[in-house]
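For this view, one protein chain was removed and the others were kept in their places.
What follows is chain A.
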Amino acid sequence: MTVFFQSLVNALQWGSFYALIALGYSMVYGVLMLFNFAHGDVFMVGAYISFIVATALTALAAAGTIAIPGWVVLLLTIVCAMMLNAIVGIIIERVGYRPLREAPRASAAITGLMIGIILETGVLAIMGAQRAKFPSLIQSVTYDVGGVFITNKKIMIVLVSIVLMLALDQFVKKTKWGMAMRAMAFDYTVVPLMGVPANVIAALTFAIGSGLAASAGCLFGVAYPVLDPYMGIVFGWKAFVAAILGGRGSILGATLAGFLLGFIEIFVALIFPSTMRDFIAYSIILLILTFRPHGFFGEPHSARLRL
């Protein structure tokens, strides 16, 4: 029983990463009808930006006369990284995807893969081949809850993720910008006729998705402090699967699917040798998709998908 709860805690943390990345995938897919295949690498860039910001802030705090508590540095890092990565997302949309708005979706997919390679090799060129060591911002504290070990970092990661997801949900449901995004998901051709600047909404969608990916990158750095330029690839593909599993453009779907992926992976690894983890985990997901090809909350025969 302790093993079960221990795995549950681990799965919640692991699922948080998947869910945060999957949200960006799903939103772009929902609003703009394209898969941003560079999104895993956007997550990686977000992790590196967090690394740079955190390192700089730590150095400042060490050199300065005022002592900034670690959790303040962490919060500042998350906020800064989200904003900076949002700009990265806006640039990707502007340079990579906007010229292809009317092009066949395959062109956008190829572009996405190329943007991914550029981001990977770009980071490699700038940061060098050695792995980056994410600074330790907060002291790790472990609580023993009836034999289940919970660290303060895990609690923080899950809490921050949930807060961000709820904030996103409210934004999309309550604000006029969110309303425009939902309208665009339904029929992007009519949106400008309402006086809504569709390009701004597209950029906003990329900004939010990239911001969330940066938060995942930062939280990942806190939990697993070693970064490398190719870390985003596998995460990206898995988050893509989560986005599909959740259903096109569904925030709740992407979130639940992200967590489900975390659970399946962790629990499969509990029973089977770890080398078989992904093989079995993704076979299960393939099976689910066979019976629900449009995912949990997607609509069957989504109207205009041209891929």
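One rule holds in what follows: a residue touches a chain if its C-beta (ideal position, glycine included) is under 8 Å from a C-beta of that chain, and two chains touch if they have at least 3 such contacts; residues count from 1.
Methods note: contacts and distances are computed from a predicted model.
S.K.: Name the absent chain by its UniProt protein name; which of "Non-heme iron oxygenase ferredoxin subunit", "Cytochrome d ubiquinol oxidase subunit II", "Amino acid/amide ABC transporter ATP-binding protein 2, HAAT family" or "1,2-phenylacetyl-CoA epoxidase subunit B" is it?
M.R.: "Amino acid/amide ABC transporter ATP-binding protein 2, HAAT family"
S.K.: Which of these, A:Gln130, A:Thr189 or A:Thr290, touches the one chain of the complex that we don't see?
M.R.: From the options A:Gln130, A:Thr189 or A:Thr290, the contact with the absent chain belongs to A:Thr189.
S.K.: For the full complex, which residue in A:Ala198, A:Cys218, A:Met231 or A:Ile244 touches the chain that was left out?
M.R.: A:Ala198
S.K.: Across the whole complex, list the residues on chain A that are touched by the chain not included here.
M.R.: Residues 176, 179-180, 182-183, 185-187, 189-190, 192-198 of chain A touch the chain absent from view.
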